[in-house]
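Dropping the structure in here first, questions after.
Here the complex is missing one protein chain, while the rest keep their positions.
On to chain A.
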Amino acid sequence: MKPSNLPAPLVRGAMTVAPPFVLARAIDALLRKMERAHPRLFKNLARLKPYVIHVEPSDLPHRFALKFGGDEKAFVRLLDPRDETPGDACIKGNIDVLLNLLQGRIDGDALFFTRGLVIAGDTAAVVALRNTLDREEIDLFADVTSMFGPLQKPAERALTAIGRAREAARHRAAEFIDSLREDKTADAAAPAWVNERDALKAELKTLQTRIAKLEVREKLAKGASQDPAHS
């Protein structure tokens, strides 16, 4: 079964409002938990050259320093906002992207191609970290909920429920916004033919897109000599 996701807004909210000393302790506890759950990961990190990588979630008010390699145990430190000591490299992206990357659920190169992830500094440090993390099957949901000890199951249920509630709320919000748009069109007291025209225009656009795609397929099926990517 595919592991559940930690609800990103919950993580973002908790990490935003938590006082720094609480956040620092939570990170320590999670790191200790991960060390027990993934001893091979920590062994592989220790084998690397020594590096310090700054991780800067673009939607959080915090920065973190990840130190690993040089035969020492890897650790994560919450950076003081006044601390301007540079790391060997820096990784920037939103917290959802960073958590998914940590768990190997999205491809780092694909994020780079679309600039969903920005790196700076020593690229070898980032590549070494990315490749070492990707060797491991990390499930943060399991790691976080297991920190609740005997309350792991209730914690799993609660986090899953929060995730579902968030999805439902997002769905309802989308529906509400759509209904407002529809109401707005109606409020304009436009004649019925205007609404019908707009609806037909939208439908036509969709059909044109579908026709274009089918034409490309037809062309490919006929073994057209012209490569569409180079045309």
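Note that in this section contacts are C-beta pairs under 8 Å (C-beta built on N, C-alpha and C of every residue); 3 or more make two chains touch, one makes a residue touch a chain; residues count from 1.
Simple rule for what comes next: contacts and distances are computed from a predicted model.
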Study note, to complete from the structure: Name check vs UniProt for the chain missing from the figure, options "Oligopeptide transport system ATP-binding protein", "U32 family peptidase", "Iron ABC transporter permease" or "Hemerythrin", returns "U32 family peptidase"
Review point. Given the contact definition stated above, which residue among A:Val127, A:Ala161 or A:Ile211 touches the chain not shown here?
Key: A:Val127
Revision key, fill the gap. In the full complex, chain A touches the hidden chain through residues 44, 48-49, 104-110, 112-115, 118-124, 126-132, 134-137, 217, 220, 223, 225-231
